[in-house]
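Of the protein chains in this complex, all but one are displayed in their positions.
Every chain is named by a letter (A and B) in the order it is written, and numbering of its residues begins at 1.
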Amino acid sequence: MKNRKFILLFALLLSLGIVLAACGGGSDEEETTDSTNSGDDAATEEGSSDYSIAMVTDQGGVDDKSFNQSAWEGMQAWGEEHGLSKGNGFNYAQSGSKADFMPNITRLVRDEYSLIFGTGFLLQEDIQKAAEQFSDTKFALVDAIVEAPNAVSVTFKEHEGSFLAGVAAASKTTTNKLGFVGGIDSPLINKFEAGFIAGAKSVNSEIEVDVQYAETFDDPSKGKLIASNMYSNDIDIIFHASGGTGNGVFNQAKDIKQNDPEREIWVIGVDRDQHEDGEINDQNVTLTSMIKRVDVAVQEVANMLANDQFPGGEILEFGIEEEGIAIAETNTEAMTEEIVNTVNEWQEKILNGEIEVPKTREELETFESSL
Amino acid sequence: MVEYVIEMLNIRKEFPGIVANDNITVQLKKGEIHALLGENGAGKSTLMNVLFGLYQPEQGEIRVKGKKVNITNPNIANELGIGMVHQHFMLVEPFTVTQNIVLGSEPTKKSGVIDIDRARKNIKEISDRYGLKVDPDAKISDISVGMQQRVEILKTLYRGAEVLIFDEPTAVLTPQEINELMDIMRSLVKEGKSIILITHKLKEIMEVCDSCTVIRKGKGIGTVDTFNTNVNELASLMVGREVNFNTVKTESHPKETVLKIENLVVKDSRKVDLVKGLNLEIHAGEIVGIAGVDGNGQSELIEAITGLTKSVSGKIELNNKNIMNKSPRKVTESGIGHIPQDRHRFGLVLDYSIGENMVLQTYYKKPYSKAKVLNYKEILNKAEKLIQEYDVRTPSVHTPARALSGGNQQKAIIGREVDRSPDLLIAAQPTRGLDVGAIEFIHKKLIEERDKGKAILLVSFELDEIINVSDRIAVMFDGKIVAEVKPEETNEQELGLLMAGSKVKAGESNVTE
Partner (left out) sequence: MSQNKLFTVLVPIISVFLGLLAGAIIMLVSGFNPIEGYTALWNGAFGDSYTLGETIRRSTPYILTGLSIAFAFRTGLFNIGAEGQVIVGWLAAVWVGLAIDAPMYIHLPLAIIAAGIAGALWAFIPGILKAKLGVHEVIVTIMMNYIALFVTNDIIRNVLTDRQTTTEAIPASASLASDWLQSITLYSRVHYGILIALFAAVIMWFIIQRTTIGYELKSVGYNEHASRYAGMNVSKNIVLSMVIAGTFAGLAGAMEGLGTYGTISVMSGFPNMGFDGIAVALLGANTALGVVLAAFLFGALKEGAGEMPTGAGVPTELVDIIIALIIFFVASSYIIRWILLRFKKEGK
């Protein structure tokens, strides 16, 4: 009895294999037209652009609801503008671990993309190395500095945006306790931290900010745990600068809101406007978001390339002035006019140079003592 | 016309390379105890596994009560009323007797909950009927080996077995337990059950069986009625040659003291004293047998001598040098050989080849290795030599020790230990579970060593082995040597009493047959 069943199963598997092989042969033809040699196709078929662009994500992936996604959105928008489609003029390669960065970059180089973005400071070494190795390809690195004539560094004045987020939080809080959840403790994320604390204390020097690092950009469960601790310690607003980890912060806030709709707790999003991530029933826990327009930067750099003005070797810095940094006002219920006005006041002060927003913990110390 | 409950006709079972059963016929009458006799590896267990549905025969047929049946798995065997009492018990230790018995066929109430009370009552009833005296609520881990075996018997009865197969049931029992088992078997057949007893112990067959089928090297030699035969005939049928039962040995000539133990105290892992101030001396050229019921400190004594267990106090000297609490390697090197009681646990690394096992204590010495690199040529040479010399039957030196039969494993161990030519050879239950041929061989080897002037310490629960082989018998009870007797001046009854702690001395005994 048993034996027969197994033979049957085996035969079934084998026949399936044959069917599969046949199917594979059939569908092959259709697909070859649209997915092979994307680089060449883009160059030959699409007259509107001789350029193709691609990006290598860090571990977060293009759906991290954060800057990888933002960069990808920018790329899609740029592609649409130029009549391109995914795999055909623009594409991305997702990295599961640090070990994948270099193979992904090399793969895209060999697929003859003209400009390759690395999103995230984690790719710094690899983009640097690739830029040196493949001098014919253009590179752009978001969030860190790369030094090569065929590469451009795209950085943001996150501290300025974070400062304004701090101002908004300080104006909103009722407990005078704020939380900051960072991804990896690093100079970049320290910029967010320093700016946020400076902003909050500028409004009210009594405010306490609890700073925690998840040490990862892609672990929502850690974010949730930290958020849970913070919210139960009377903290009512958390600013996260932690990529995918921040999804956990949102989830925790929404869980609390689900059980107790009356409780006043908020999350400040990062990189993109995370308004939709904060929706729970008819409420929204997203107070505001420190928007880092990676999409704007990506499009801008891509356009520069298209206009043969690629700023190789330069560092492009996007701040409030360059419209690379902004504060979201989508949640009008929470971001009252009063708060918006206060934020605008401080924004003015930054723009006219009245205050210099600190970028590091040391600078923050001097800043605080000057208050 | 005789009514047979089970007939196995012309059964043939092959395994790759060997024919395990070649045209064997066994016919079991209702209400009889039928022995299946054969040396280790003769094919008894294979035959019974065929009956129990674990193997399918290539040829032959099985009939139950005259009807031809096809037993493809043990469940079918159970349904046909065939139950097996395995040599290695299949019991869940932390469970109670009742829980173990109902395991797999739990009686349930209407709600689906296990009806343990009904089961307990049922078990109690069966137990009383056959005089098993099993406490249904005792935990398996708390009851003796003999009791555990009865639980196995109960298990088959509970499932409605009419025919019970006992696979080497006495191998693990003490003499008293064996007697009790015999009584149980008798009462089982009185109640209409039929029994197949797999064994190689001739005495048991003569005592309890009605008829006996002999198997030799896979072939059925024939069936005899026990009242028509005797031990010697059975033995020669089984082995295929004349067997000498009375171990031949000359008188011993003890010389200087080799092992001297004084006031030895050993605790077990639970910090309970198990050896309680023991004194013992063994001289060169004599075999000292330790008689005693299992659990009176024999194992701990051996472990203390060989360094496997730390002693608490006292003195152990080998050739006037202290060896107490030395590491096992130091003890081995100072001249002790040890045939351990549990050859699977201690004696062999079963996953190593038989060749590798032959150098288990000497692998680090020349010529087997040099500068930590093994010399396989030398190792295999040595192994080949020992295999020849000690008649270890193995396909090759590369065969894993696991694949050998118990007798051949034991011969390999004995070869290894004796070959190192230790001043003191400790043999713990050296013939346990072995057939007469192997037993004869091992006894001969022990006596040979004695005649070479070595000291031998023999520990055994088989009294006839102690009496036959020893030159001096020390009776161990409750962690002490309570008496020393000469084998020619004592008998099993006297020893049995001494082992039970009665304060009789040799010569004062007036126990009658």
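In this text, a residue touches a chain if its C-beta (ideal position, glycine included) is under 8 Å from a C-beta of that chain, and two chains touch if they have at least 3 such contacts.
Everything quoted here is computed from the prediction, not taken from an experiment.
Within the full complex, the chain left out of the display is in contact with A, B. For the chain missing from the display, the contacting residue among A:Gly61, A:Gly166 or A:Gly223 is A:Gly61, taking the whole complex into account. Across the entire complex, the residue among A:Gln69, A:Asn104 or A:Asn247 in touch with the chain not shown is A:Asn104. Contact with the omitted chain, checked across B:Ile305, B:Leu348 or B:Leu386, is made by B:Leu348. Annotation for chain B: contacts to the undisplayed chain at residues 306, 308, 327-333, 338, 340, 345-352, 356, 360-361, 363-364, 369, 372-374. Listed for chain A, the residues touching the missing chain in the whole complex are 3, 6-7, 10, 13, 16-17, 20, 23-25, 27-28, 31, 35, 59, 61, 87, 91, 93-94, 96-100, 102-104, 106-108, 110-111, 121-122, 124-125, 133-134, 183-187, 190, 215-219.
Definition applied: only the chains that are shown with their structure count from here on.
Chain A and chain B have CA centres that are 73 Å apart.
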